[in-house]
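Below is the structure I would like to discuss, written out as structure tokens.
Here is chain A:
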Amino acid sequence: MSAVVKLSNVHKSFGTNKVLDGVSFEVGRGEVAAVIGQSGSGKSTALRCINALETIDGGTIDVCGHAVHDAKLDRRSLRRDVGIVFQSYNLFPHLTAEQNIMLAPSCVKKVSKSEARDLAHDVLRRVGLAEKAGHFPEQLSGGQQQRVAIARSLAMQPKLMLFDEVTSALDPQLTGEVLKVMEDLARGGMTMILVTHEMAFARKVASQVVYMHKGKVWETGPGSMLDSPKTAELADFVGSGL
Partner candidate 1 sequence: MPSFSLVHLEFLGWAAMWTLGLSAIAFIGGGLVGFAVALMRISSVHWVRYAAIAYIQVVQGTPLLILLFLIYFGIAIVGFQEVPAIIAAGIGLTIYSSGFLAEIWRGCLQSVPKTQWEAAECLALTPWQRMTRVILPQAMRIATPPTVGFLVQIVKNTSLASVVGFVELAQAGKLINNSIFEPFTVFMVVAAIYFAICFPLSTWSRRLERKLNVSRR
Partner candidate 2 sequence: MTYQFDFSALWAFWPEFLQGAWLTLQLSAVSTVLGFVLGTLCAIGRSDGPPWVKFLVASYVEVIRNTPLLVQVFIVYFGIATLGIKVSANAAAVIALVVNVGAYTCEIVRAGLESVHKSQLEAADCLGLSKPQIYWHVIIRPAIERVYPALTSQYVLLMLASSITSQISAEELTAVANRIQSDTFRSFETYIVVGIIYLALSFVVRIALWLFGLVVFVRKRKLGTAL
């Protein structure tokens, strides 16, 4: 199985703060990797490095055939292959749901306006929001905004999707609707890396769990590893009621 994402010994510091300290893991095609760990352990940073939002100090990152660590990386072509969804949705407030989704296909892929609109309606249907196409972000609930944000990424037909705590800002009942969309995606064969605090979800959907601690991959394995942690830190983390 060829790896879609491969991190090898990745190092990253902000000033004197060492945030990633030799991180390595691999995600194969169609796999779902759940990255867990205490806040501040470097999960977001790892995700941002995969998408070249941060440059790394050492090691290599290969994503869908792009050498992300290379100074000559073509960022735009990387980002055509990688979709990312943030905790704070980051929809464009001046555009409707539909326009948010149409923007990248029409700007980047030069898809015609009517095709882009069809595409937008298609992905909105997939996230269950077909009827909200003309709504502006502020007219939508948090859960709906997050689903539009997922749809916006999907519209670019990425080979890999990154999710950074996408449900952390949501009420429990809204969390469910977003998780369901992600579960459908996983079942549809999308390769995904998700940073999450939803342990039950990780256990159910993830083919691989990556536990990060102090900038290192502390433990990694199938979802069942959460039931029998090998390290005291993971035991602590799982036991802390999350």
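Candidate entries met the following condition: all candidates are chains of the complex that A comes from, given by their letters.
In this section, contacts are C-beta pairs under 8 Å (C-beta built on N, C-alpha and C of every residue); 3 or more make two chains touch, one makes a residue touch a chain; residues count from 1.
On a predicted model such as this, the values are computed, not experimentally measured, just so you know.
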Touch-positive candidate for chain A in this complex, from 1 or 2: 1
Complex contacts: residues of chain A adjacent to candidate 1: 51, 53, 75-77, 79-80, 82-84, 86, 88, 90-94, 103-104, 107-108, 152-153, 156
